[in-house]
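Single-structure report; data block below.
Of the protein chains in this complex, all but one are displayed in their positions.
Let's look at chain A:
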Amino acid sequence: MHEVSLAMGIIECLNALIKNQQMRSIEKVTVQIGELSNVMPEALLFAFEAMLQSQSINGLKNCQMTIQRVSAKAVCRQCHQTSAITHERKRCLYCKGNDLEIISGYELQISEVEGEEGDARDTY
């Protein structure tokens, strides 16, 4: 699903971190993609690398992305246990109830960045 525009979204976030003078450069970014989202990690990585090359942004030139898959989980409203779920299996593994609250699996987020802190304008 729109891995190219998602990659652009990530680059915009990273650019904002640099511009707000929080970072001079970002070398690593960790992105969390939930199992239930319609995103292909390989396509996102490919799109990110391609967009970075074409954008050539100061402070992001060597940025490497790592993708973490977030597993889909839900809490049972009957017995309060947490179960792993899939699109097609949304039953509590303990009491077999189907009144669940999904607590993870839809993530599309940047969880970590690593780089040089400081003002990007101070680069020589």
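Assume contacts are C-beta pairs under 8 Å (C-beta built on N, C-alpha and C of every residue); 3 or more make two chains touch, one makes a residue touch a chain; residues count from 1.
Everything that follows uses one rule, which is that contacts and distances are computed from a predicted model.
Of "Hydrogenase accessory protein HypB", "Prokaryotic ubiquitin-like protein Pup", "PLDc_N domain-containing protein" or "Stage V sporulation protein AD", only "Hydrogenase accessory protein HypB" is the UniProt protein name of the chain excluded from the display. Across the interface with the omitted chain, chain A contributes residues 1-2, 6, 9-10, 12-13, 31-32, 36-38, 87-91, 98-100, 107-113.
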